[in-house]
Every structure is written in structure tokens, then in C-alpha cells.
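Note that one protein chain of the assembly has been removed; the remaining protein chains are unaltered in position.
Going in written order, the chains are labelled A, B and C, and every chain counts its residues from 1.
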Amino acid sequence: MKFHEYKAKELFGAYGIPVPRGVLATSGKDIEGLDYPVVVKAQVLIGGRKKAGGVKFADSPEEASRAVDEIIGMDIRGYEVRQVLVEEAAEISKEYYLGITIDREERAPLLMTSAEGGVEIESVPDDKILKRHIPPFSVLPPYVLRDASKFLGLAKEEGKAFSAIARAMFRLFEKEDAELVEINPLVLTSKGEFVAVDAKLMSDDSALYRHKEFQGMEQDLTPLEREAESKGIALIQLDGDIGVIANGAGLTMATLDMISLKGGKGGVFLDLGGTDDPEKVKEAFRLMKKAKPSVIFLNIFGGITRCDSVAQGVKEVLDEEGIDVAVVARIKGVHEDEAKQLLRDAGFVAVSSLERAAEETVRLRG
Amino acid sequence: MKFHEYKAKELFGAYGIPVPRGVLATSGKDIEGLDYPVVVKAQVLIGGRKKAGGVKFADSPEEASRAVDEIIGMDIRGYEVRQVLVEEAAEISKEYYLGITIDREERAPLLMTSAEGGVEIESVPDDKILKRHIPPFSVLPPYVLRDASKFLGLAKEEGKAFSAIARAMFRLFEKEDAELVEINPLVLTSKGEFVAVDAKLMSDDSALYRHKEFQGMEQDLTPLEREAESKGIALIQLDGDIGVIANGAGLTMATLDMISLKGGKGGVFLDLGGTDDPEKVKEAFRLMKKAKPSVIFLNIFGGITRCDSVAQGVKEVLDEEGIDVAVVARIKGVHEDEAKQLLRDAGFVAVSSLERAAEETVRLRG
Amino acid sequence: MSILVDENSRVIIQGITGHQGMFHAKAMLGYGTKVVAGVTPGKAGETVHGVPVFDSVHGAVKSTDADTSMILVPAPFALDASFEAIDAGIGLIVIITERIPFHDAIRIMAYARQKGTTIIGPNCPGVISPDKCKVGIMPSGIFEQGTVGVVSRSGTLTYEIVNAITESGLGQSTCVGIGGDPIIGSNIVEVLKMFEEDEETESIVIVGEIGGTAEENAAEHIKGMRKSVYAYIAGRTAPPGKRMGHAGAIIARGKGTAESKIAALNEAGVDVAKHPAEIAELIKGG
Partner (left out) sequence: MSILVDENSRVIIQGITGHQGMFHAKAMLGYGTKVVAGVTPGKAGETVHGVPVFDSVHGAVKSTDADTSMILVPAPFALDASFEAIDAGIGLIVIITERIPFHDAIRIMAYARQKGTTIIGPNCPGVISPDKCKVGIMPSGIFEQGTVGVVSRSGTLTYEIVNAITESGLGQSTCVGIGGDPIIGSNIVEVLKMFEEDEETESIVIVGEIGGTAEENAAEHIKGMRKSVYAYIAGRTAPPGKRMGHAGAIIARGKGTAESKIAALNEAGVDVAKHPAEIAELIKGG
């Protein structure tokens, strides 16, 4: 789950990480009590807002008010700006990068820091980034902070302030089940103080059950995707027109790839997961219909999923509500024969080869 | 470092472990505000106080007062009782054992519990004790508490109360650098509540530097041992008459063993450790003199210890203060030749074989 | 021979009394797996398809000498169930459970490594050595004993590919679903090493997908291997920044694309199939 900058900064503040003073605004009238100059930043869950004009500086309340009203309503890479964060601008002496994420191969948290802050970390050469693993279960070991302070060339007092921020960041990372916490830039002001001028936070969706306070937060999702999520179904809208329902992320991706190989283009990725609950299958078809695909490709390879239950759901939704586009079904696995029979009875074409099913799907589109 | 029962219970209480209401008393006049019956318990850092008459029950203030005055001043296995703990007696429905210690082989904390509480855990058969390791860095895992509750045959609510105590105990174990935390008996009252009726706590001396609050606590030491400890020297008074100063616990023990093999009996174990600081060596000799040994055996096998520095200390203390008993010196290792020369110059017999040195020592006693 | 599980594996199922637990206990028993016990706290004394249920893994191990566990408990309990199995001395733990928090998975893997326990998963279909032992939730019918080792980050996609391998007349030595999460107990390289040592395995199939750099690391390792390796990578058409169904499959910060993986594998001499069924043709051709 991605956090808006302002939400991330609220949490940062709660953990003792210094952030600029600022207010969240939906119109130019909302700004009060700030010292100038300020920076006005669009709150969208996508990168590249600066390039898109979503960040403006202002030297006076009037200028700031104007900037807010200019940015609100803006379209940034498909996202409408509904809120802006107006913050006192930090006097920048130096910009650093500081982030903690999870290293898959090492199966451990990884701290990364660089003196080349303020630019995309991907564009910083590897030897300009210090990377240190953090022992699982542990606090941030002192040697990591020592190495980091040295690598960044910080003076003693700066090193202490930096270390306090890094420790707070790791506490946040652990306690909030974060996948990524990032400050870029972490600004050293001319007064020698650190401020987190930007804030990025992604938390683990699988851990949401122990973070009720994050539930219902605005997500980087289309309305249909949001609806699917609320129903526990993984649905992603894509650029094409063909709707794919499959069980398992890998199989769904492979099905989309196969469709592309046969000249079609996927419009909806819908992963049923391991479910064989007919109600959930019905829900999946209802969601899929709302996406208005040119044709639906149902690809089930059952393991934990019982094919007959899936087929039962499909049959029921067809009986109850009808489906106005062609459906190509391919089904295989546990209780496969019962499932096939059910689907044939319901009028589907049951194709057994994925390749031929994909060809058929592309043929039947629009 | 061993804790007195009352000290341990103070800490237990701070961690939320239920302990009986009680007062610490040095005379029969100190008891106030308790409900009767009470139990009066000698506060000594040695086991077996019950057998020695150091625990008495009382049904009234008068009886309690009398019991306190009887126990104060008592000698329990060589320890004079100076304080008693007067506690409200728990109504005992059932007695359990619960302890957490360190398992050397597994290099992990170990939880032990038994339904056979109130007796020495050593006397309980192994199959009546549940043992579970606790993953290092972790909290007490739920499965351990589940296994324990089942093993003890606790009802659901009892299991919850027991688990809360075990979790608190593990927090204490970790935060206070304990080697051993033990409740025996952990009493289940007729009201269905748990109470820690006894409390044993040993903390790690090596971790004292991060527990300033424990420093200066009364220890299970003779006055001379306490004096040595305050000076950072490991000295133990034994039953015999020969004083052994050696460097390293193993070598000191082996020297005592060798003396025993040759018909003598060690009276002082003094381990210089890895020091080669002449001042510390002088201090060691001063302490040894206070123990009034029949003869002193100095056995130095240098590694991290520089023999010449040790010899320098010995020479200086001899020069400055004299030594009125025979000293047999055996010295070997780094800068051994310089050391031997120094000692010979100071009038010692420098024997090179441990066996012969021990024979010489035994010969020179008395 | 085969890797991880065989006819001697003595298996327990943690979470056996649940819906999925009962279903798969039956399927595994039917396949010939020695399911010697189940564990569900509070249900000791019950049986599931004749398999005795215990309250604790320690109890089950003590009574049955189990050496392998399959974990099917809900995600919030998976950390504890894993710690319990590790501490009870289980040597191989197959974690089927999906949506285990990353931070829990890190702790599980750290403790397992410390105690020398092998973990497969989480969020995986399990492990099967055809005709010998199945510790997982895969449909048994598609597997056949043979010489192809399969290691896969995916679930159902694996079945698709295994099915193609079997239909082409080849069989599998062992098929290992390592799971689709970012934090897994055994990665592709670790399983490749096992297959390289296994006498029964002649060639190896990797079923990869977008996200992470596991396939790139595997490619590096394959350069030093004797046995032939084939691969399929799902997600060629996946857009960056979108998680494709589970947390592992995401092209994030320009890393983890199918192109990068396929290029690395090709460079290591691995034939990469364009679609699942093509794998079988490549093996037969190679």
C-alpha cells in the first residue's frame, strides 16, 4: 500500500523524524500559519509530479494560494490532483538519500544511503550508494550508522542527528510492516539540521490485518480495481480489450502473454487465487462484466482450487445475470471432468489447449 | 548476581507478575497493614532456609512479630539473617514451577514448567517438566504458551493468566540480563488467581555495566570476597589453608586440584585473569595476605598476560609491605625469562614444573 | 533419488482439521504420502482420514518421528506454526499459506537458517516427487515420474507446464514450487544446486516470473552447471508498477522485467520458451 507524502510525513513525525511544517490543502483558502517561502506539492500516488508541473514554489500567501488552485484538479499521468501539501521550504545546504527496504536474496532489511540525494536513486551509480543489511530481529547496529556517517562524510554532530533519523526510520519500518521507507532528499539545512523534505512509504498489504488504521486509505487504483480489492479479488485494468480470469498470478500473466503472442491484447487481469467459492467466482464475473471486455478468457488449472466449484459459480452467474460477450473456458485439475460437464451444459466452448484457447479468444474478440 | 527474594519480587511486580502483599522487616515492630495469616521468611542468598527454620507462619500480628524476632539474627548455613520478608499467605489450591534460564548447548533461552511445584525442580522427574527453547531475539512464541498450558492441565482462563506471567517473566529475563528467573511455587489460589509465592532471580555479572541500579547490591560473598570483587579481582574463600594465585580460572582450578592430589587443601582461589598490571598484582597479594594462608602458590602461565609485569607487581608488594608466609612461584610464557629473573632477585623459589611446585607448596605449609 | 521428499518422508500437516487441510490430507494419503500426523491446537485425539491429530508439533514429532511438515494455517498464525516446527526438529517445512507478512517471513527464514531447517514457500503449491511423495496442493494426475526437475515461482502456471512435460512423454524427478513471495525459504539457485546433485535429474526447468532478480542470479549460477536448464518467464506483457496478483510479481524501479530475465538466461545458454507448452518441445529438442 502506497502512502501519500503527507500521510507518510504524519507517520515520520510520530516516530521523531523531522519533517517541514506544512498544511494539507484542497484549495488556496486553506493555507494558514506558515512561514514563507513555501513549496506546494500535488499529492498523487505516482512519481514524476515535478516534471508534470505538480510542484510549485511560492514566496507569499498570495502566490501560494494561486499555486494551490493551479495544481488542484491537475491531471498527473492519469491521476487527478485533489489535495496539495503546502510546506515551508527548507534552506538546502546538502541533499542526501536514505532508504530502508527488503532484500529478497538476503531475506533481510537493507539500508541504503547516498550523498547524491534529490535525484532518482536508480540514476545514482552503485559506488555512490552504501548498502548494509540489518540483521533480522535486531535494532539498527551501531556499525551500520558509523559506516553510513563516514560514507556520507558527515561531521560528528551531523552523524548523530543522521543516526537518530535512521534509527527512527528502522523502528517505523519494523513496526508499521513497511516494504519501503525512503527520504529523498534528506536535506541538511544551512543551520546544520536534517529535514525529510520528501517522504515515501509503502506498507505490506498482507500485514494490513494488524494495521487497521491504514485500512480504507486511498490507493493507487481505478474505481473498478478498488471495488475488486474491497471484495478480495485481485483485478488490474490494462490497456487492451480482452478480459482474462485465471487462478494464480503466474497463470494469469502467462495467459495474458499467450494472448499477446496470438495478436490480442489483455484489458483485464483477474486472478481468482486459490478460491473455489462459487460466490467469489460469481463476483469475479460481475466485476469483469463492468470492465466491458471484448471477450472473456477463463483459464483454470486447479490445485487447491476445485474446478467444479469454480464452474458452478460461472454457471450460476450466467443463469442469473447473463453474459453478453463470448467466453472461452479452459479448465483442468481437481474435479476437472465435473467442471467441464457443467460448463458445456452452460453453453461454453471448453477448449483444452492454452494455445488454441488463446487463438480462439483472439478470434472471438469484438 | 543473586537477588534476595524481596528484591526479585520488587522487580517481578514492576513487570506485572503478581506477588503477595508483604513488607520487609528487620524487627517484629516493622509489620503493618497486612492481612493474616502471614508467612515470615528469612532473606538469605542461600537455599535450604525452610529446613533451617527460616520460614514461619503466623496467624496474628503478635505471632508474626514473634516470628520475625526469632528469625532475625538466625544463622542459616553460615549466613546471618538480617532481614525477613513478611507476606500475606496465599490460599493454595495448586503449586506449579515456572522458570526461564539459558541453555548452553542450544545457545538459547529455555522455558521450563511443571505441575510439580513447590519442591526442588531437580527432584522432579524429567517427564514431569516441559522444556521449550525460545528463539533468540524473539518474544515468547504463542505455541510455547499453548504447550505449557496444556502440559499443566490449565483451564482456559488459567492458561491466559499463566501466559501473561510467562510473557512478563521473559521480558524481565531479556531486559534485566537475567541468567535465571524462577517462580517456585507459582501458586494457583482457590480464587483461581496465580501468585508468585517465591521468586528467584540471578542476573549476569558481565552485564552489570548496563544495570547501574543493581550495583552495590548485597552479594553472596564473604567480606574478603566482597572486597576483592570491588577491586575487580576474582577471589573465592575455600575450606583449606593454601592460597593459590594463578591467571585464568582453569589454571587456578587445576592448581588447586594438583595441591589436593599432593595432599594439601586450597584455602583461597585467586584468579588474576588476563591482567599484567603490576598494581593489580600487588592488590591481589594484599588480599591474599588478609586471608592468612599457610603458604602462597603463585602459578602464572602467560598468554595475554606479560609475565614480567606480573613479577614486577609481586616484587613491589614484597618490597613495600613484606610477606610473612612462604611463596612458591611458577611462571611461564611471554617475557618469562625477565619475570623469573625478577622473582629470583626478590628471593622466591622459581620452580618450573607444576607438579613439583605443588609438592613444594604442600611441604612448606603450616 | 529425488530431492527434498521421497517415499521415506514422514509428513505432518499443520492445520489439518481445516477445510483445505482435510481435503489435501486425503489427496496426499491417496497419492501414497506418509502423512503420519496432523496438528491443530485443541484437537488432539481426533483423526482426519485416519491420521491422528496432535495439539503440538513437538507432540506429533515425539509420537511419529515426522521429519517434514506442510503448513496450511492462516497467515496470522504462520510465524508461530513455523517456529514451532523448526523448534520441534522438523527438517523440511513446506509453507502453503499465502499473504504472510514480509516481516514475519524474514523472521521465519532467519530462524530456519539458524537451526538448519529447509523451508519451501510460503505461498507455494509445495513439493512432489512423482509416484513417491507429494507434500503440497498440486493436482496429482498431471505428474509422472521421470528425469526433469522443475523449480517454479508460480502455482497454477507450474501445473500448466508440468502437464505439457508429462503429455510430451517426459516425467519429473521432483517438482518444487518455491513460491511467489519476495521472501521465500529456498530460492531458484538453492534448488538448482539440489537438482545438480540429484542423480535422477537429467534436465531442469525453471518457471520464473517478473519481479526481483532471482532468475538473473540463477542465470549466473547456471553458467557453472553441467545439466541442461530450460525456462519459461511469465509477465512479458505486464506493465511496470502494477503488482500482478501477489507481492512478488512487480516490475519496480525498472528492475525485474521479463526481458532482463530472459536476456540473462539466454546469455547463460538457457533456452527460454515463449509459451508454457513450448518447454516440453525445447527439452525434447535439446
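The working rule: contacts are C-beta pairs under 8 Å (C-beta built on N, C-alpha and C of every residue); 3 or more make two chains touch, one makes a residue touch a chain.
Keep in mind that what you see is a predicted model, and the values were worked out from it rather than measured.
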item: Of B:258, B:281 or B:296, the one touching the omitted chain in the full complex; value: B:258
item: Identified contact with the non-displayed chain, of B:248, B:278 or B:313; value: B:248
item: Full-complex contact with the absent chain, from C:26, C:113 or C:193; value: C:113
item: Contact footprint on chain C, counting only the chain that is left out; value: 110-111, 113-116
item: Interface with the unshown chain - residue positions in chain B; value: 102, 104-105, 107-109, 121-122, 135-137, 174, 177, 179, 204-207, 209-210, 234, 236, 238-239, 246-254, 256-261, 265-266, 269, 271, 273-274, 300-306, 332-334, 336, 353-355
item: Hidden partner chain, residues of chain A it touches; value: 132-133, 135-138, 141-143, 146-147, 150
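Definition applied: only the chains that are shown with their structure count from here on.
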item: Chain located farthest away, centre of chain C as origin (C-alpha); value: B
item: Distance from chain C to chain B - Cα centre to Cα centre, in angstrom; value: 51
item: CA centroid of chain A to CA centroid of chain B, Å; value: 57
item: Of all residues in chain A, the ones touching two or more other chains; value: 136-137
item: Residues of chain C whose C-beta touches two or more other chains; value: 107
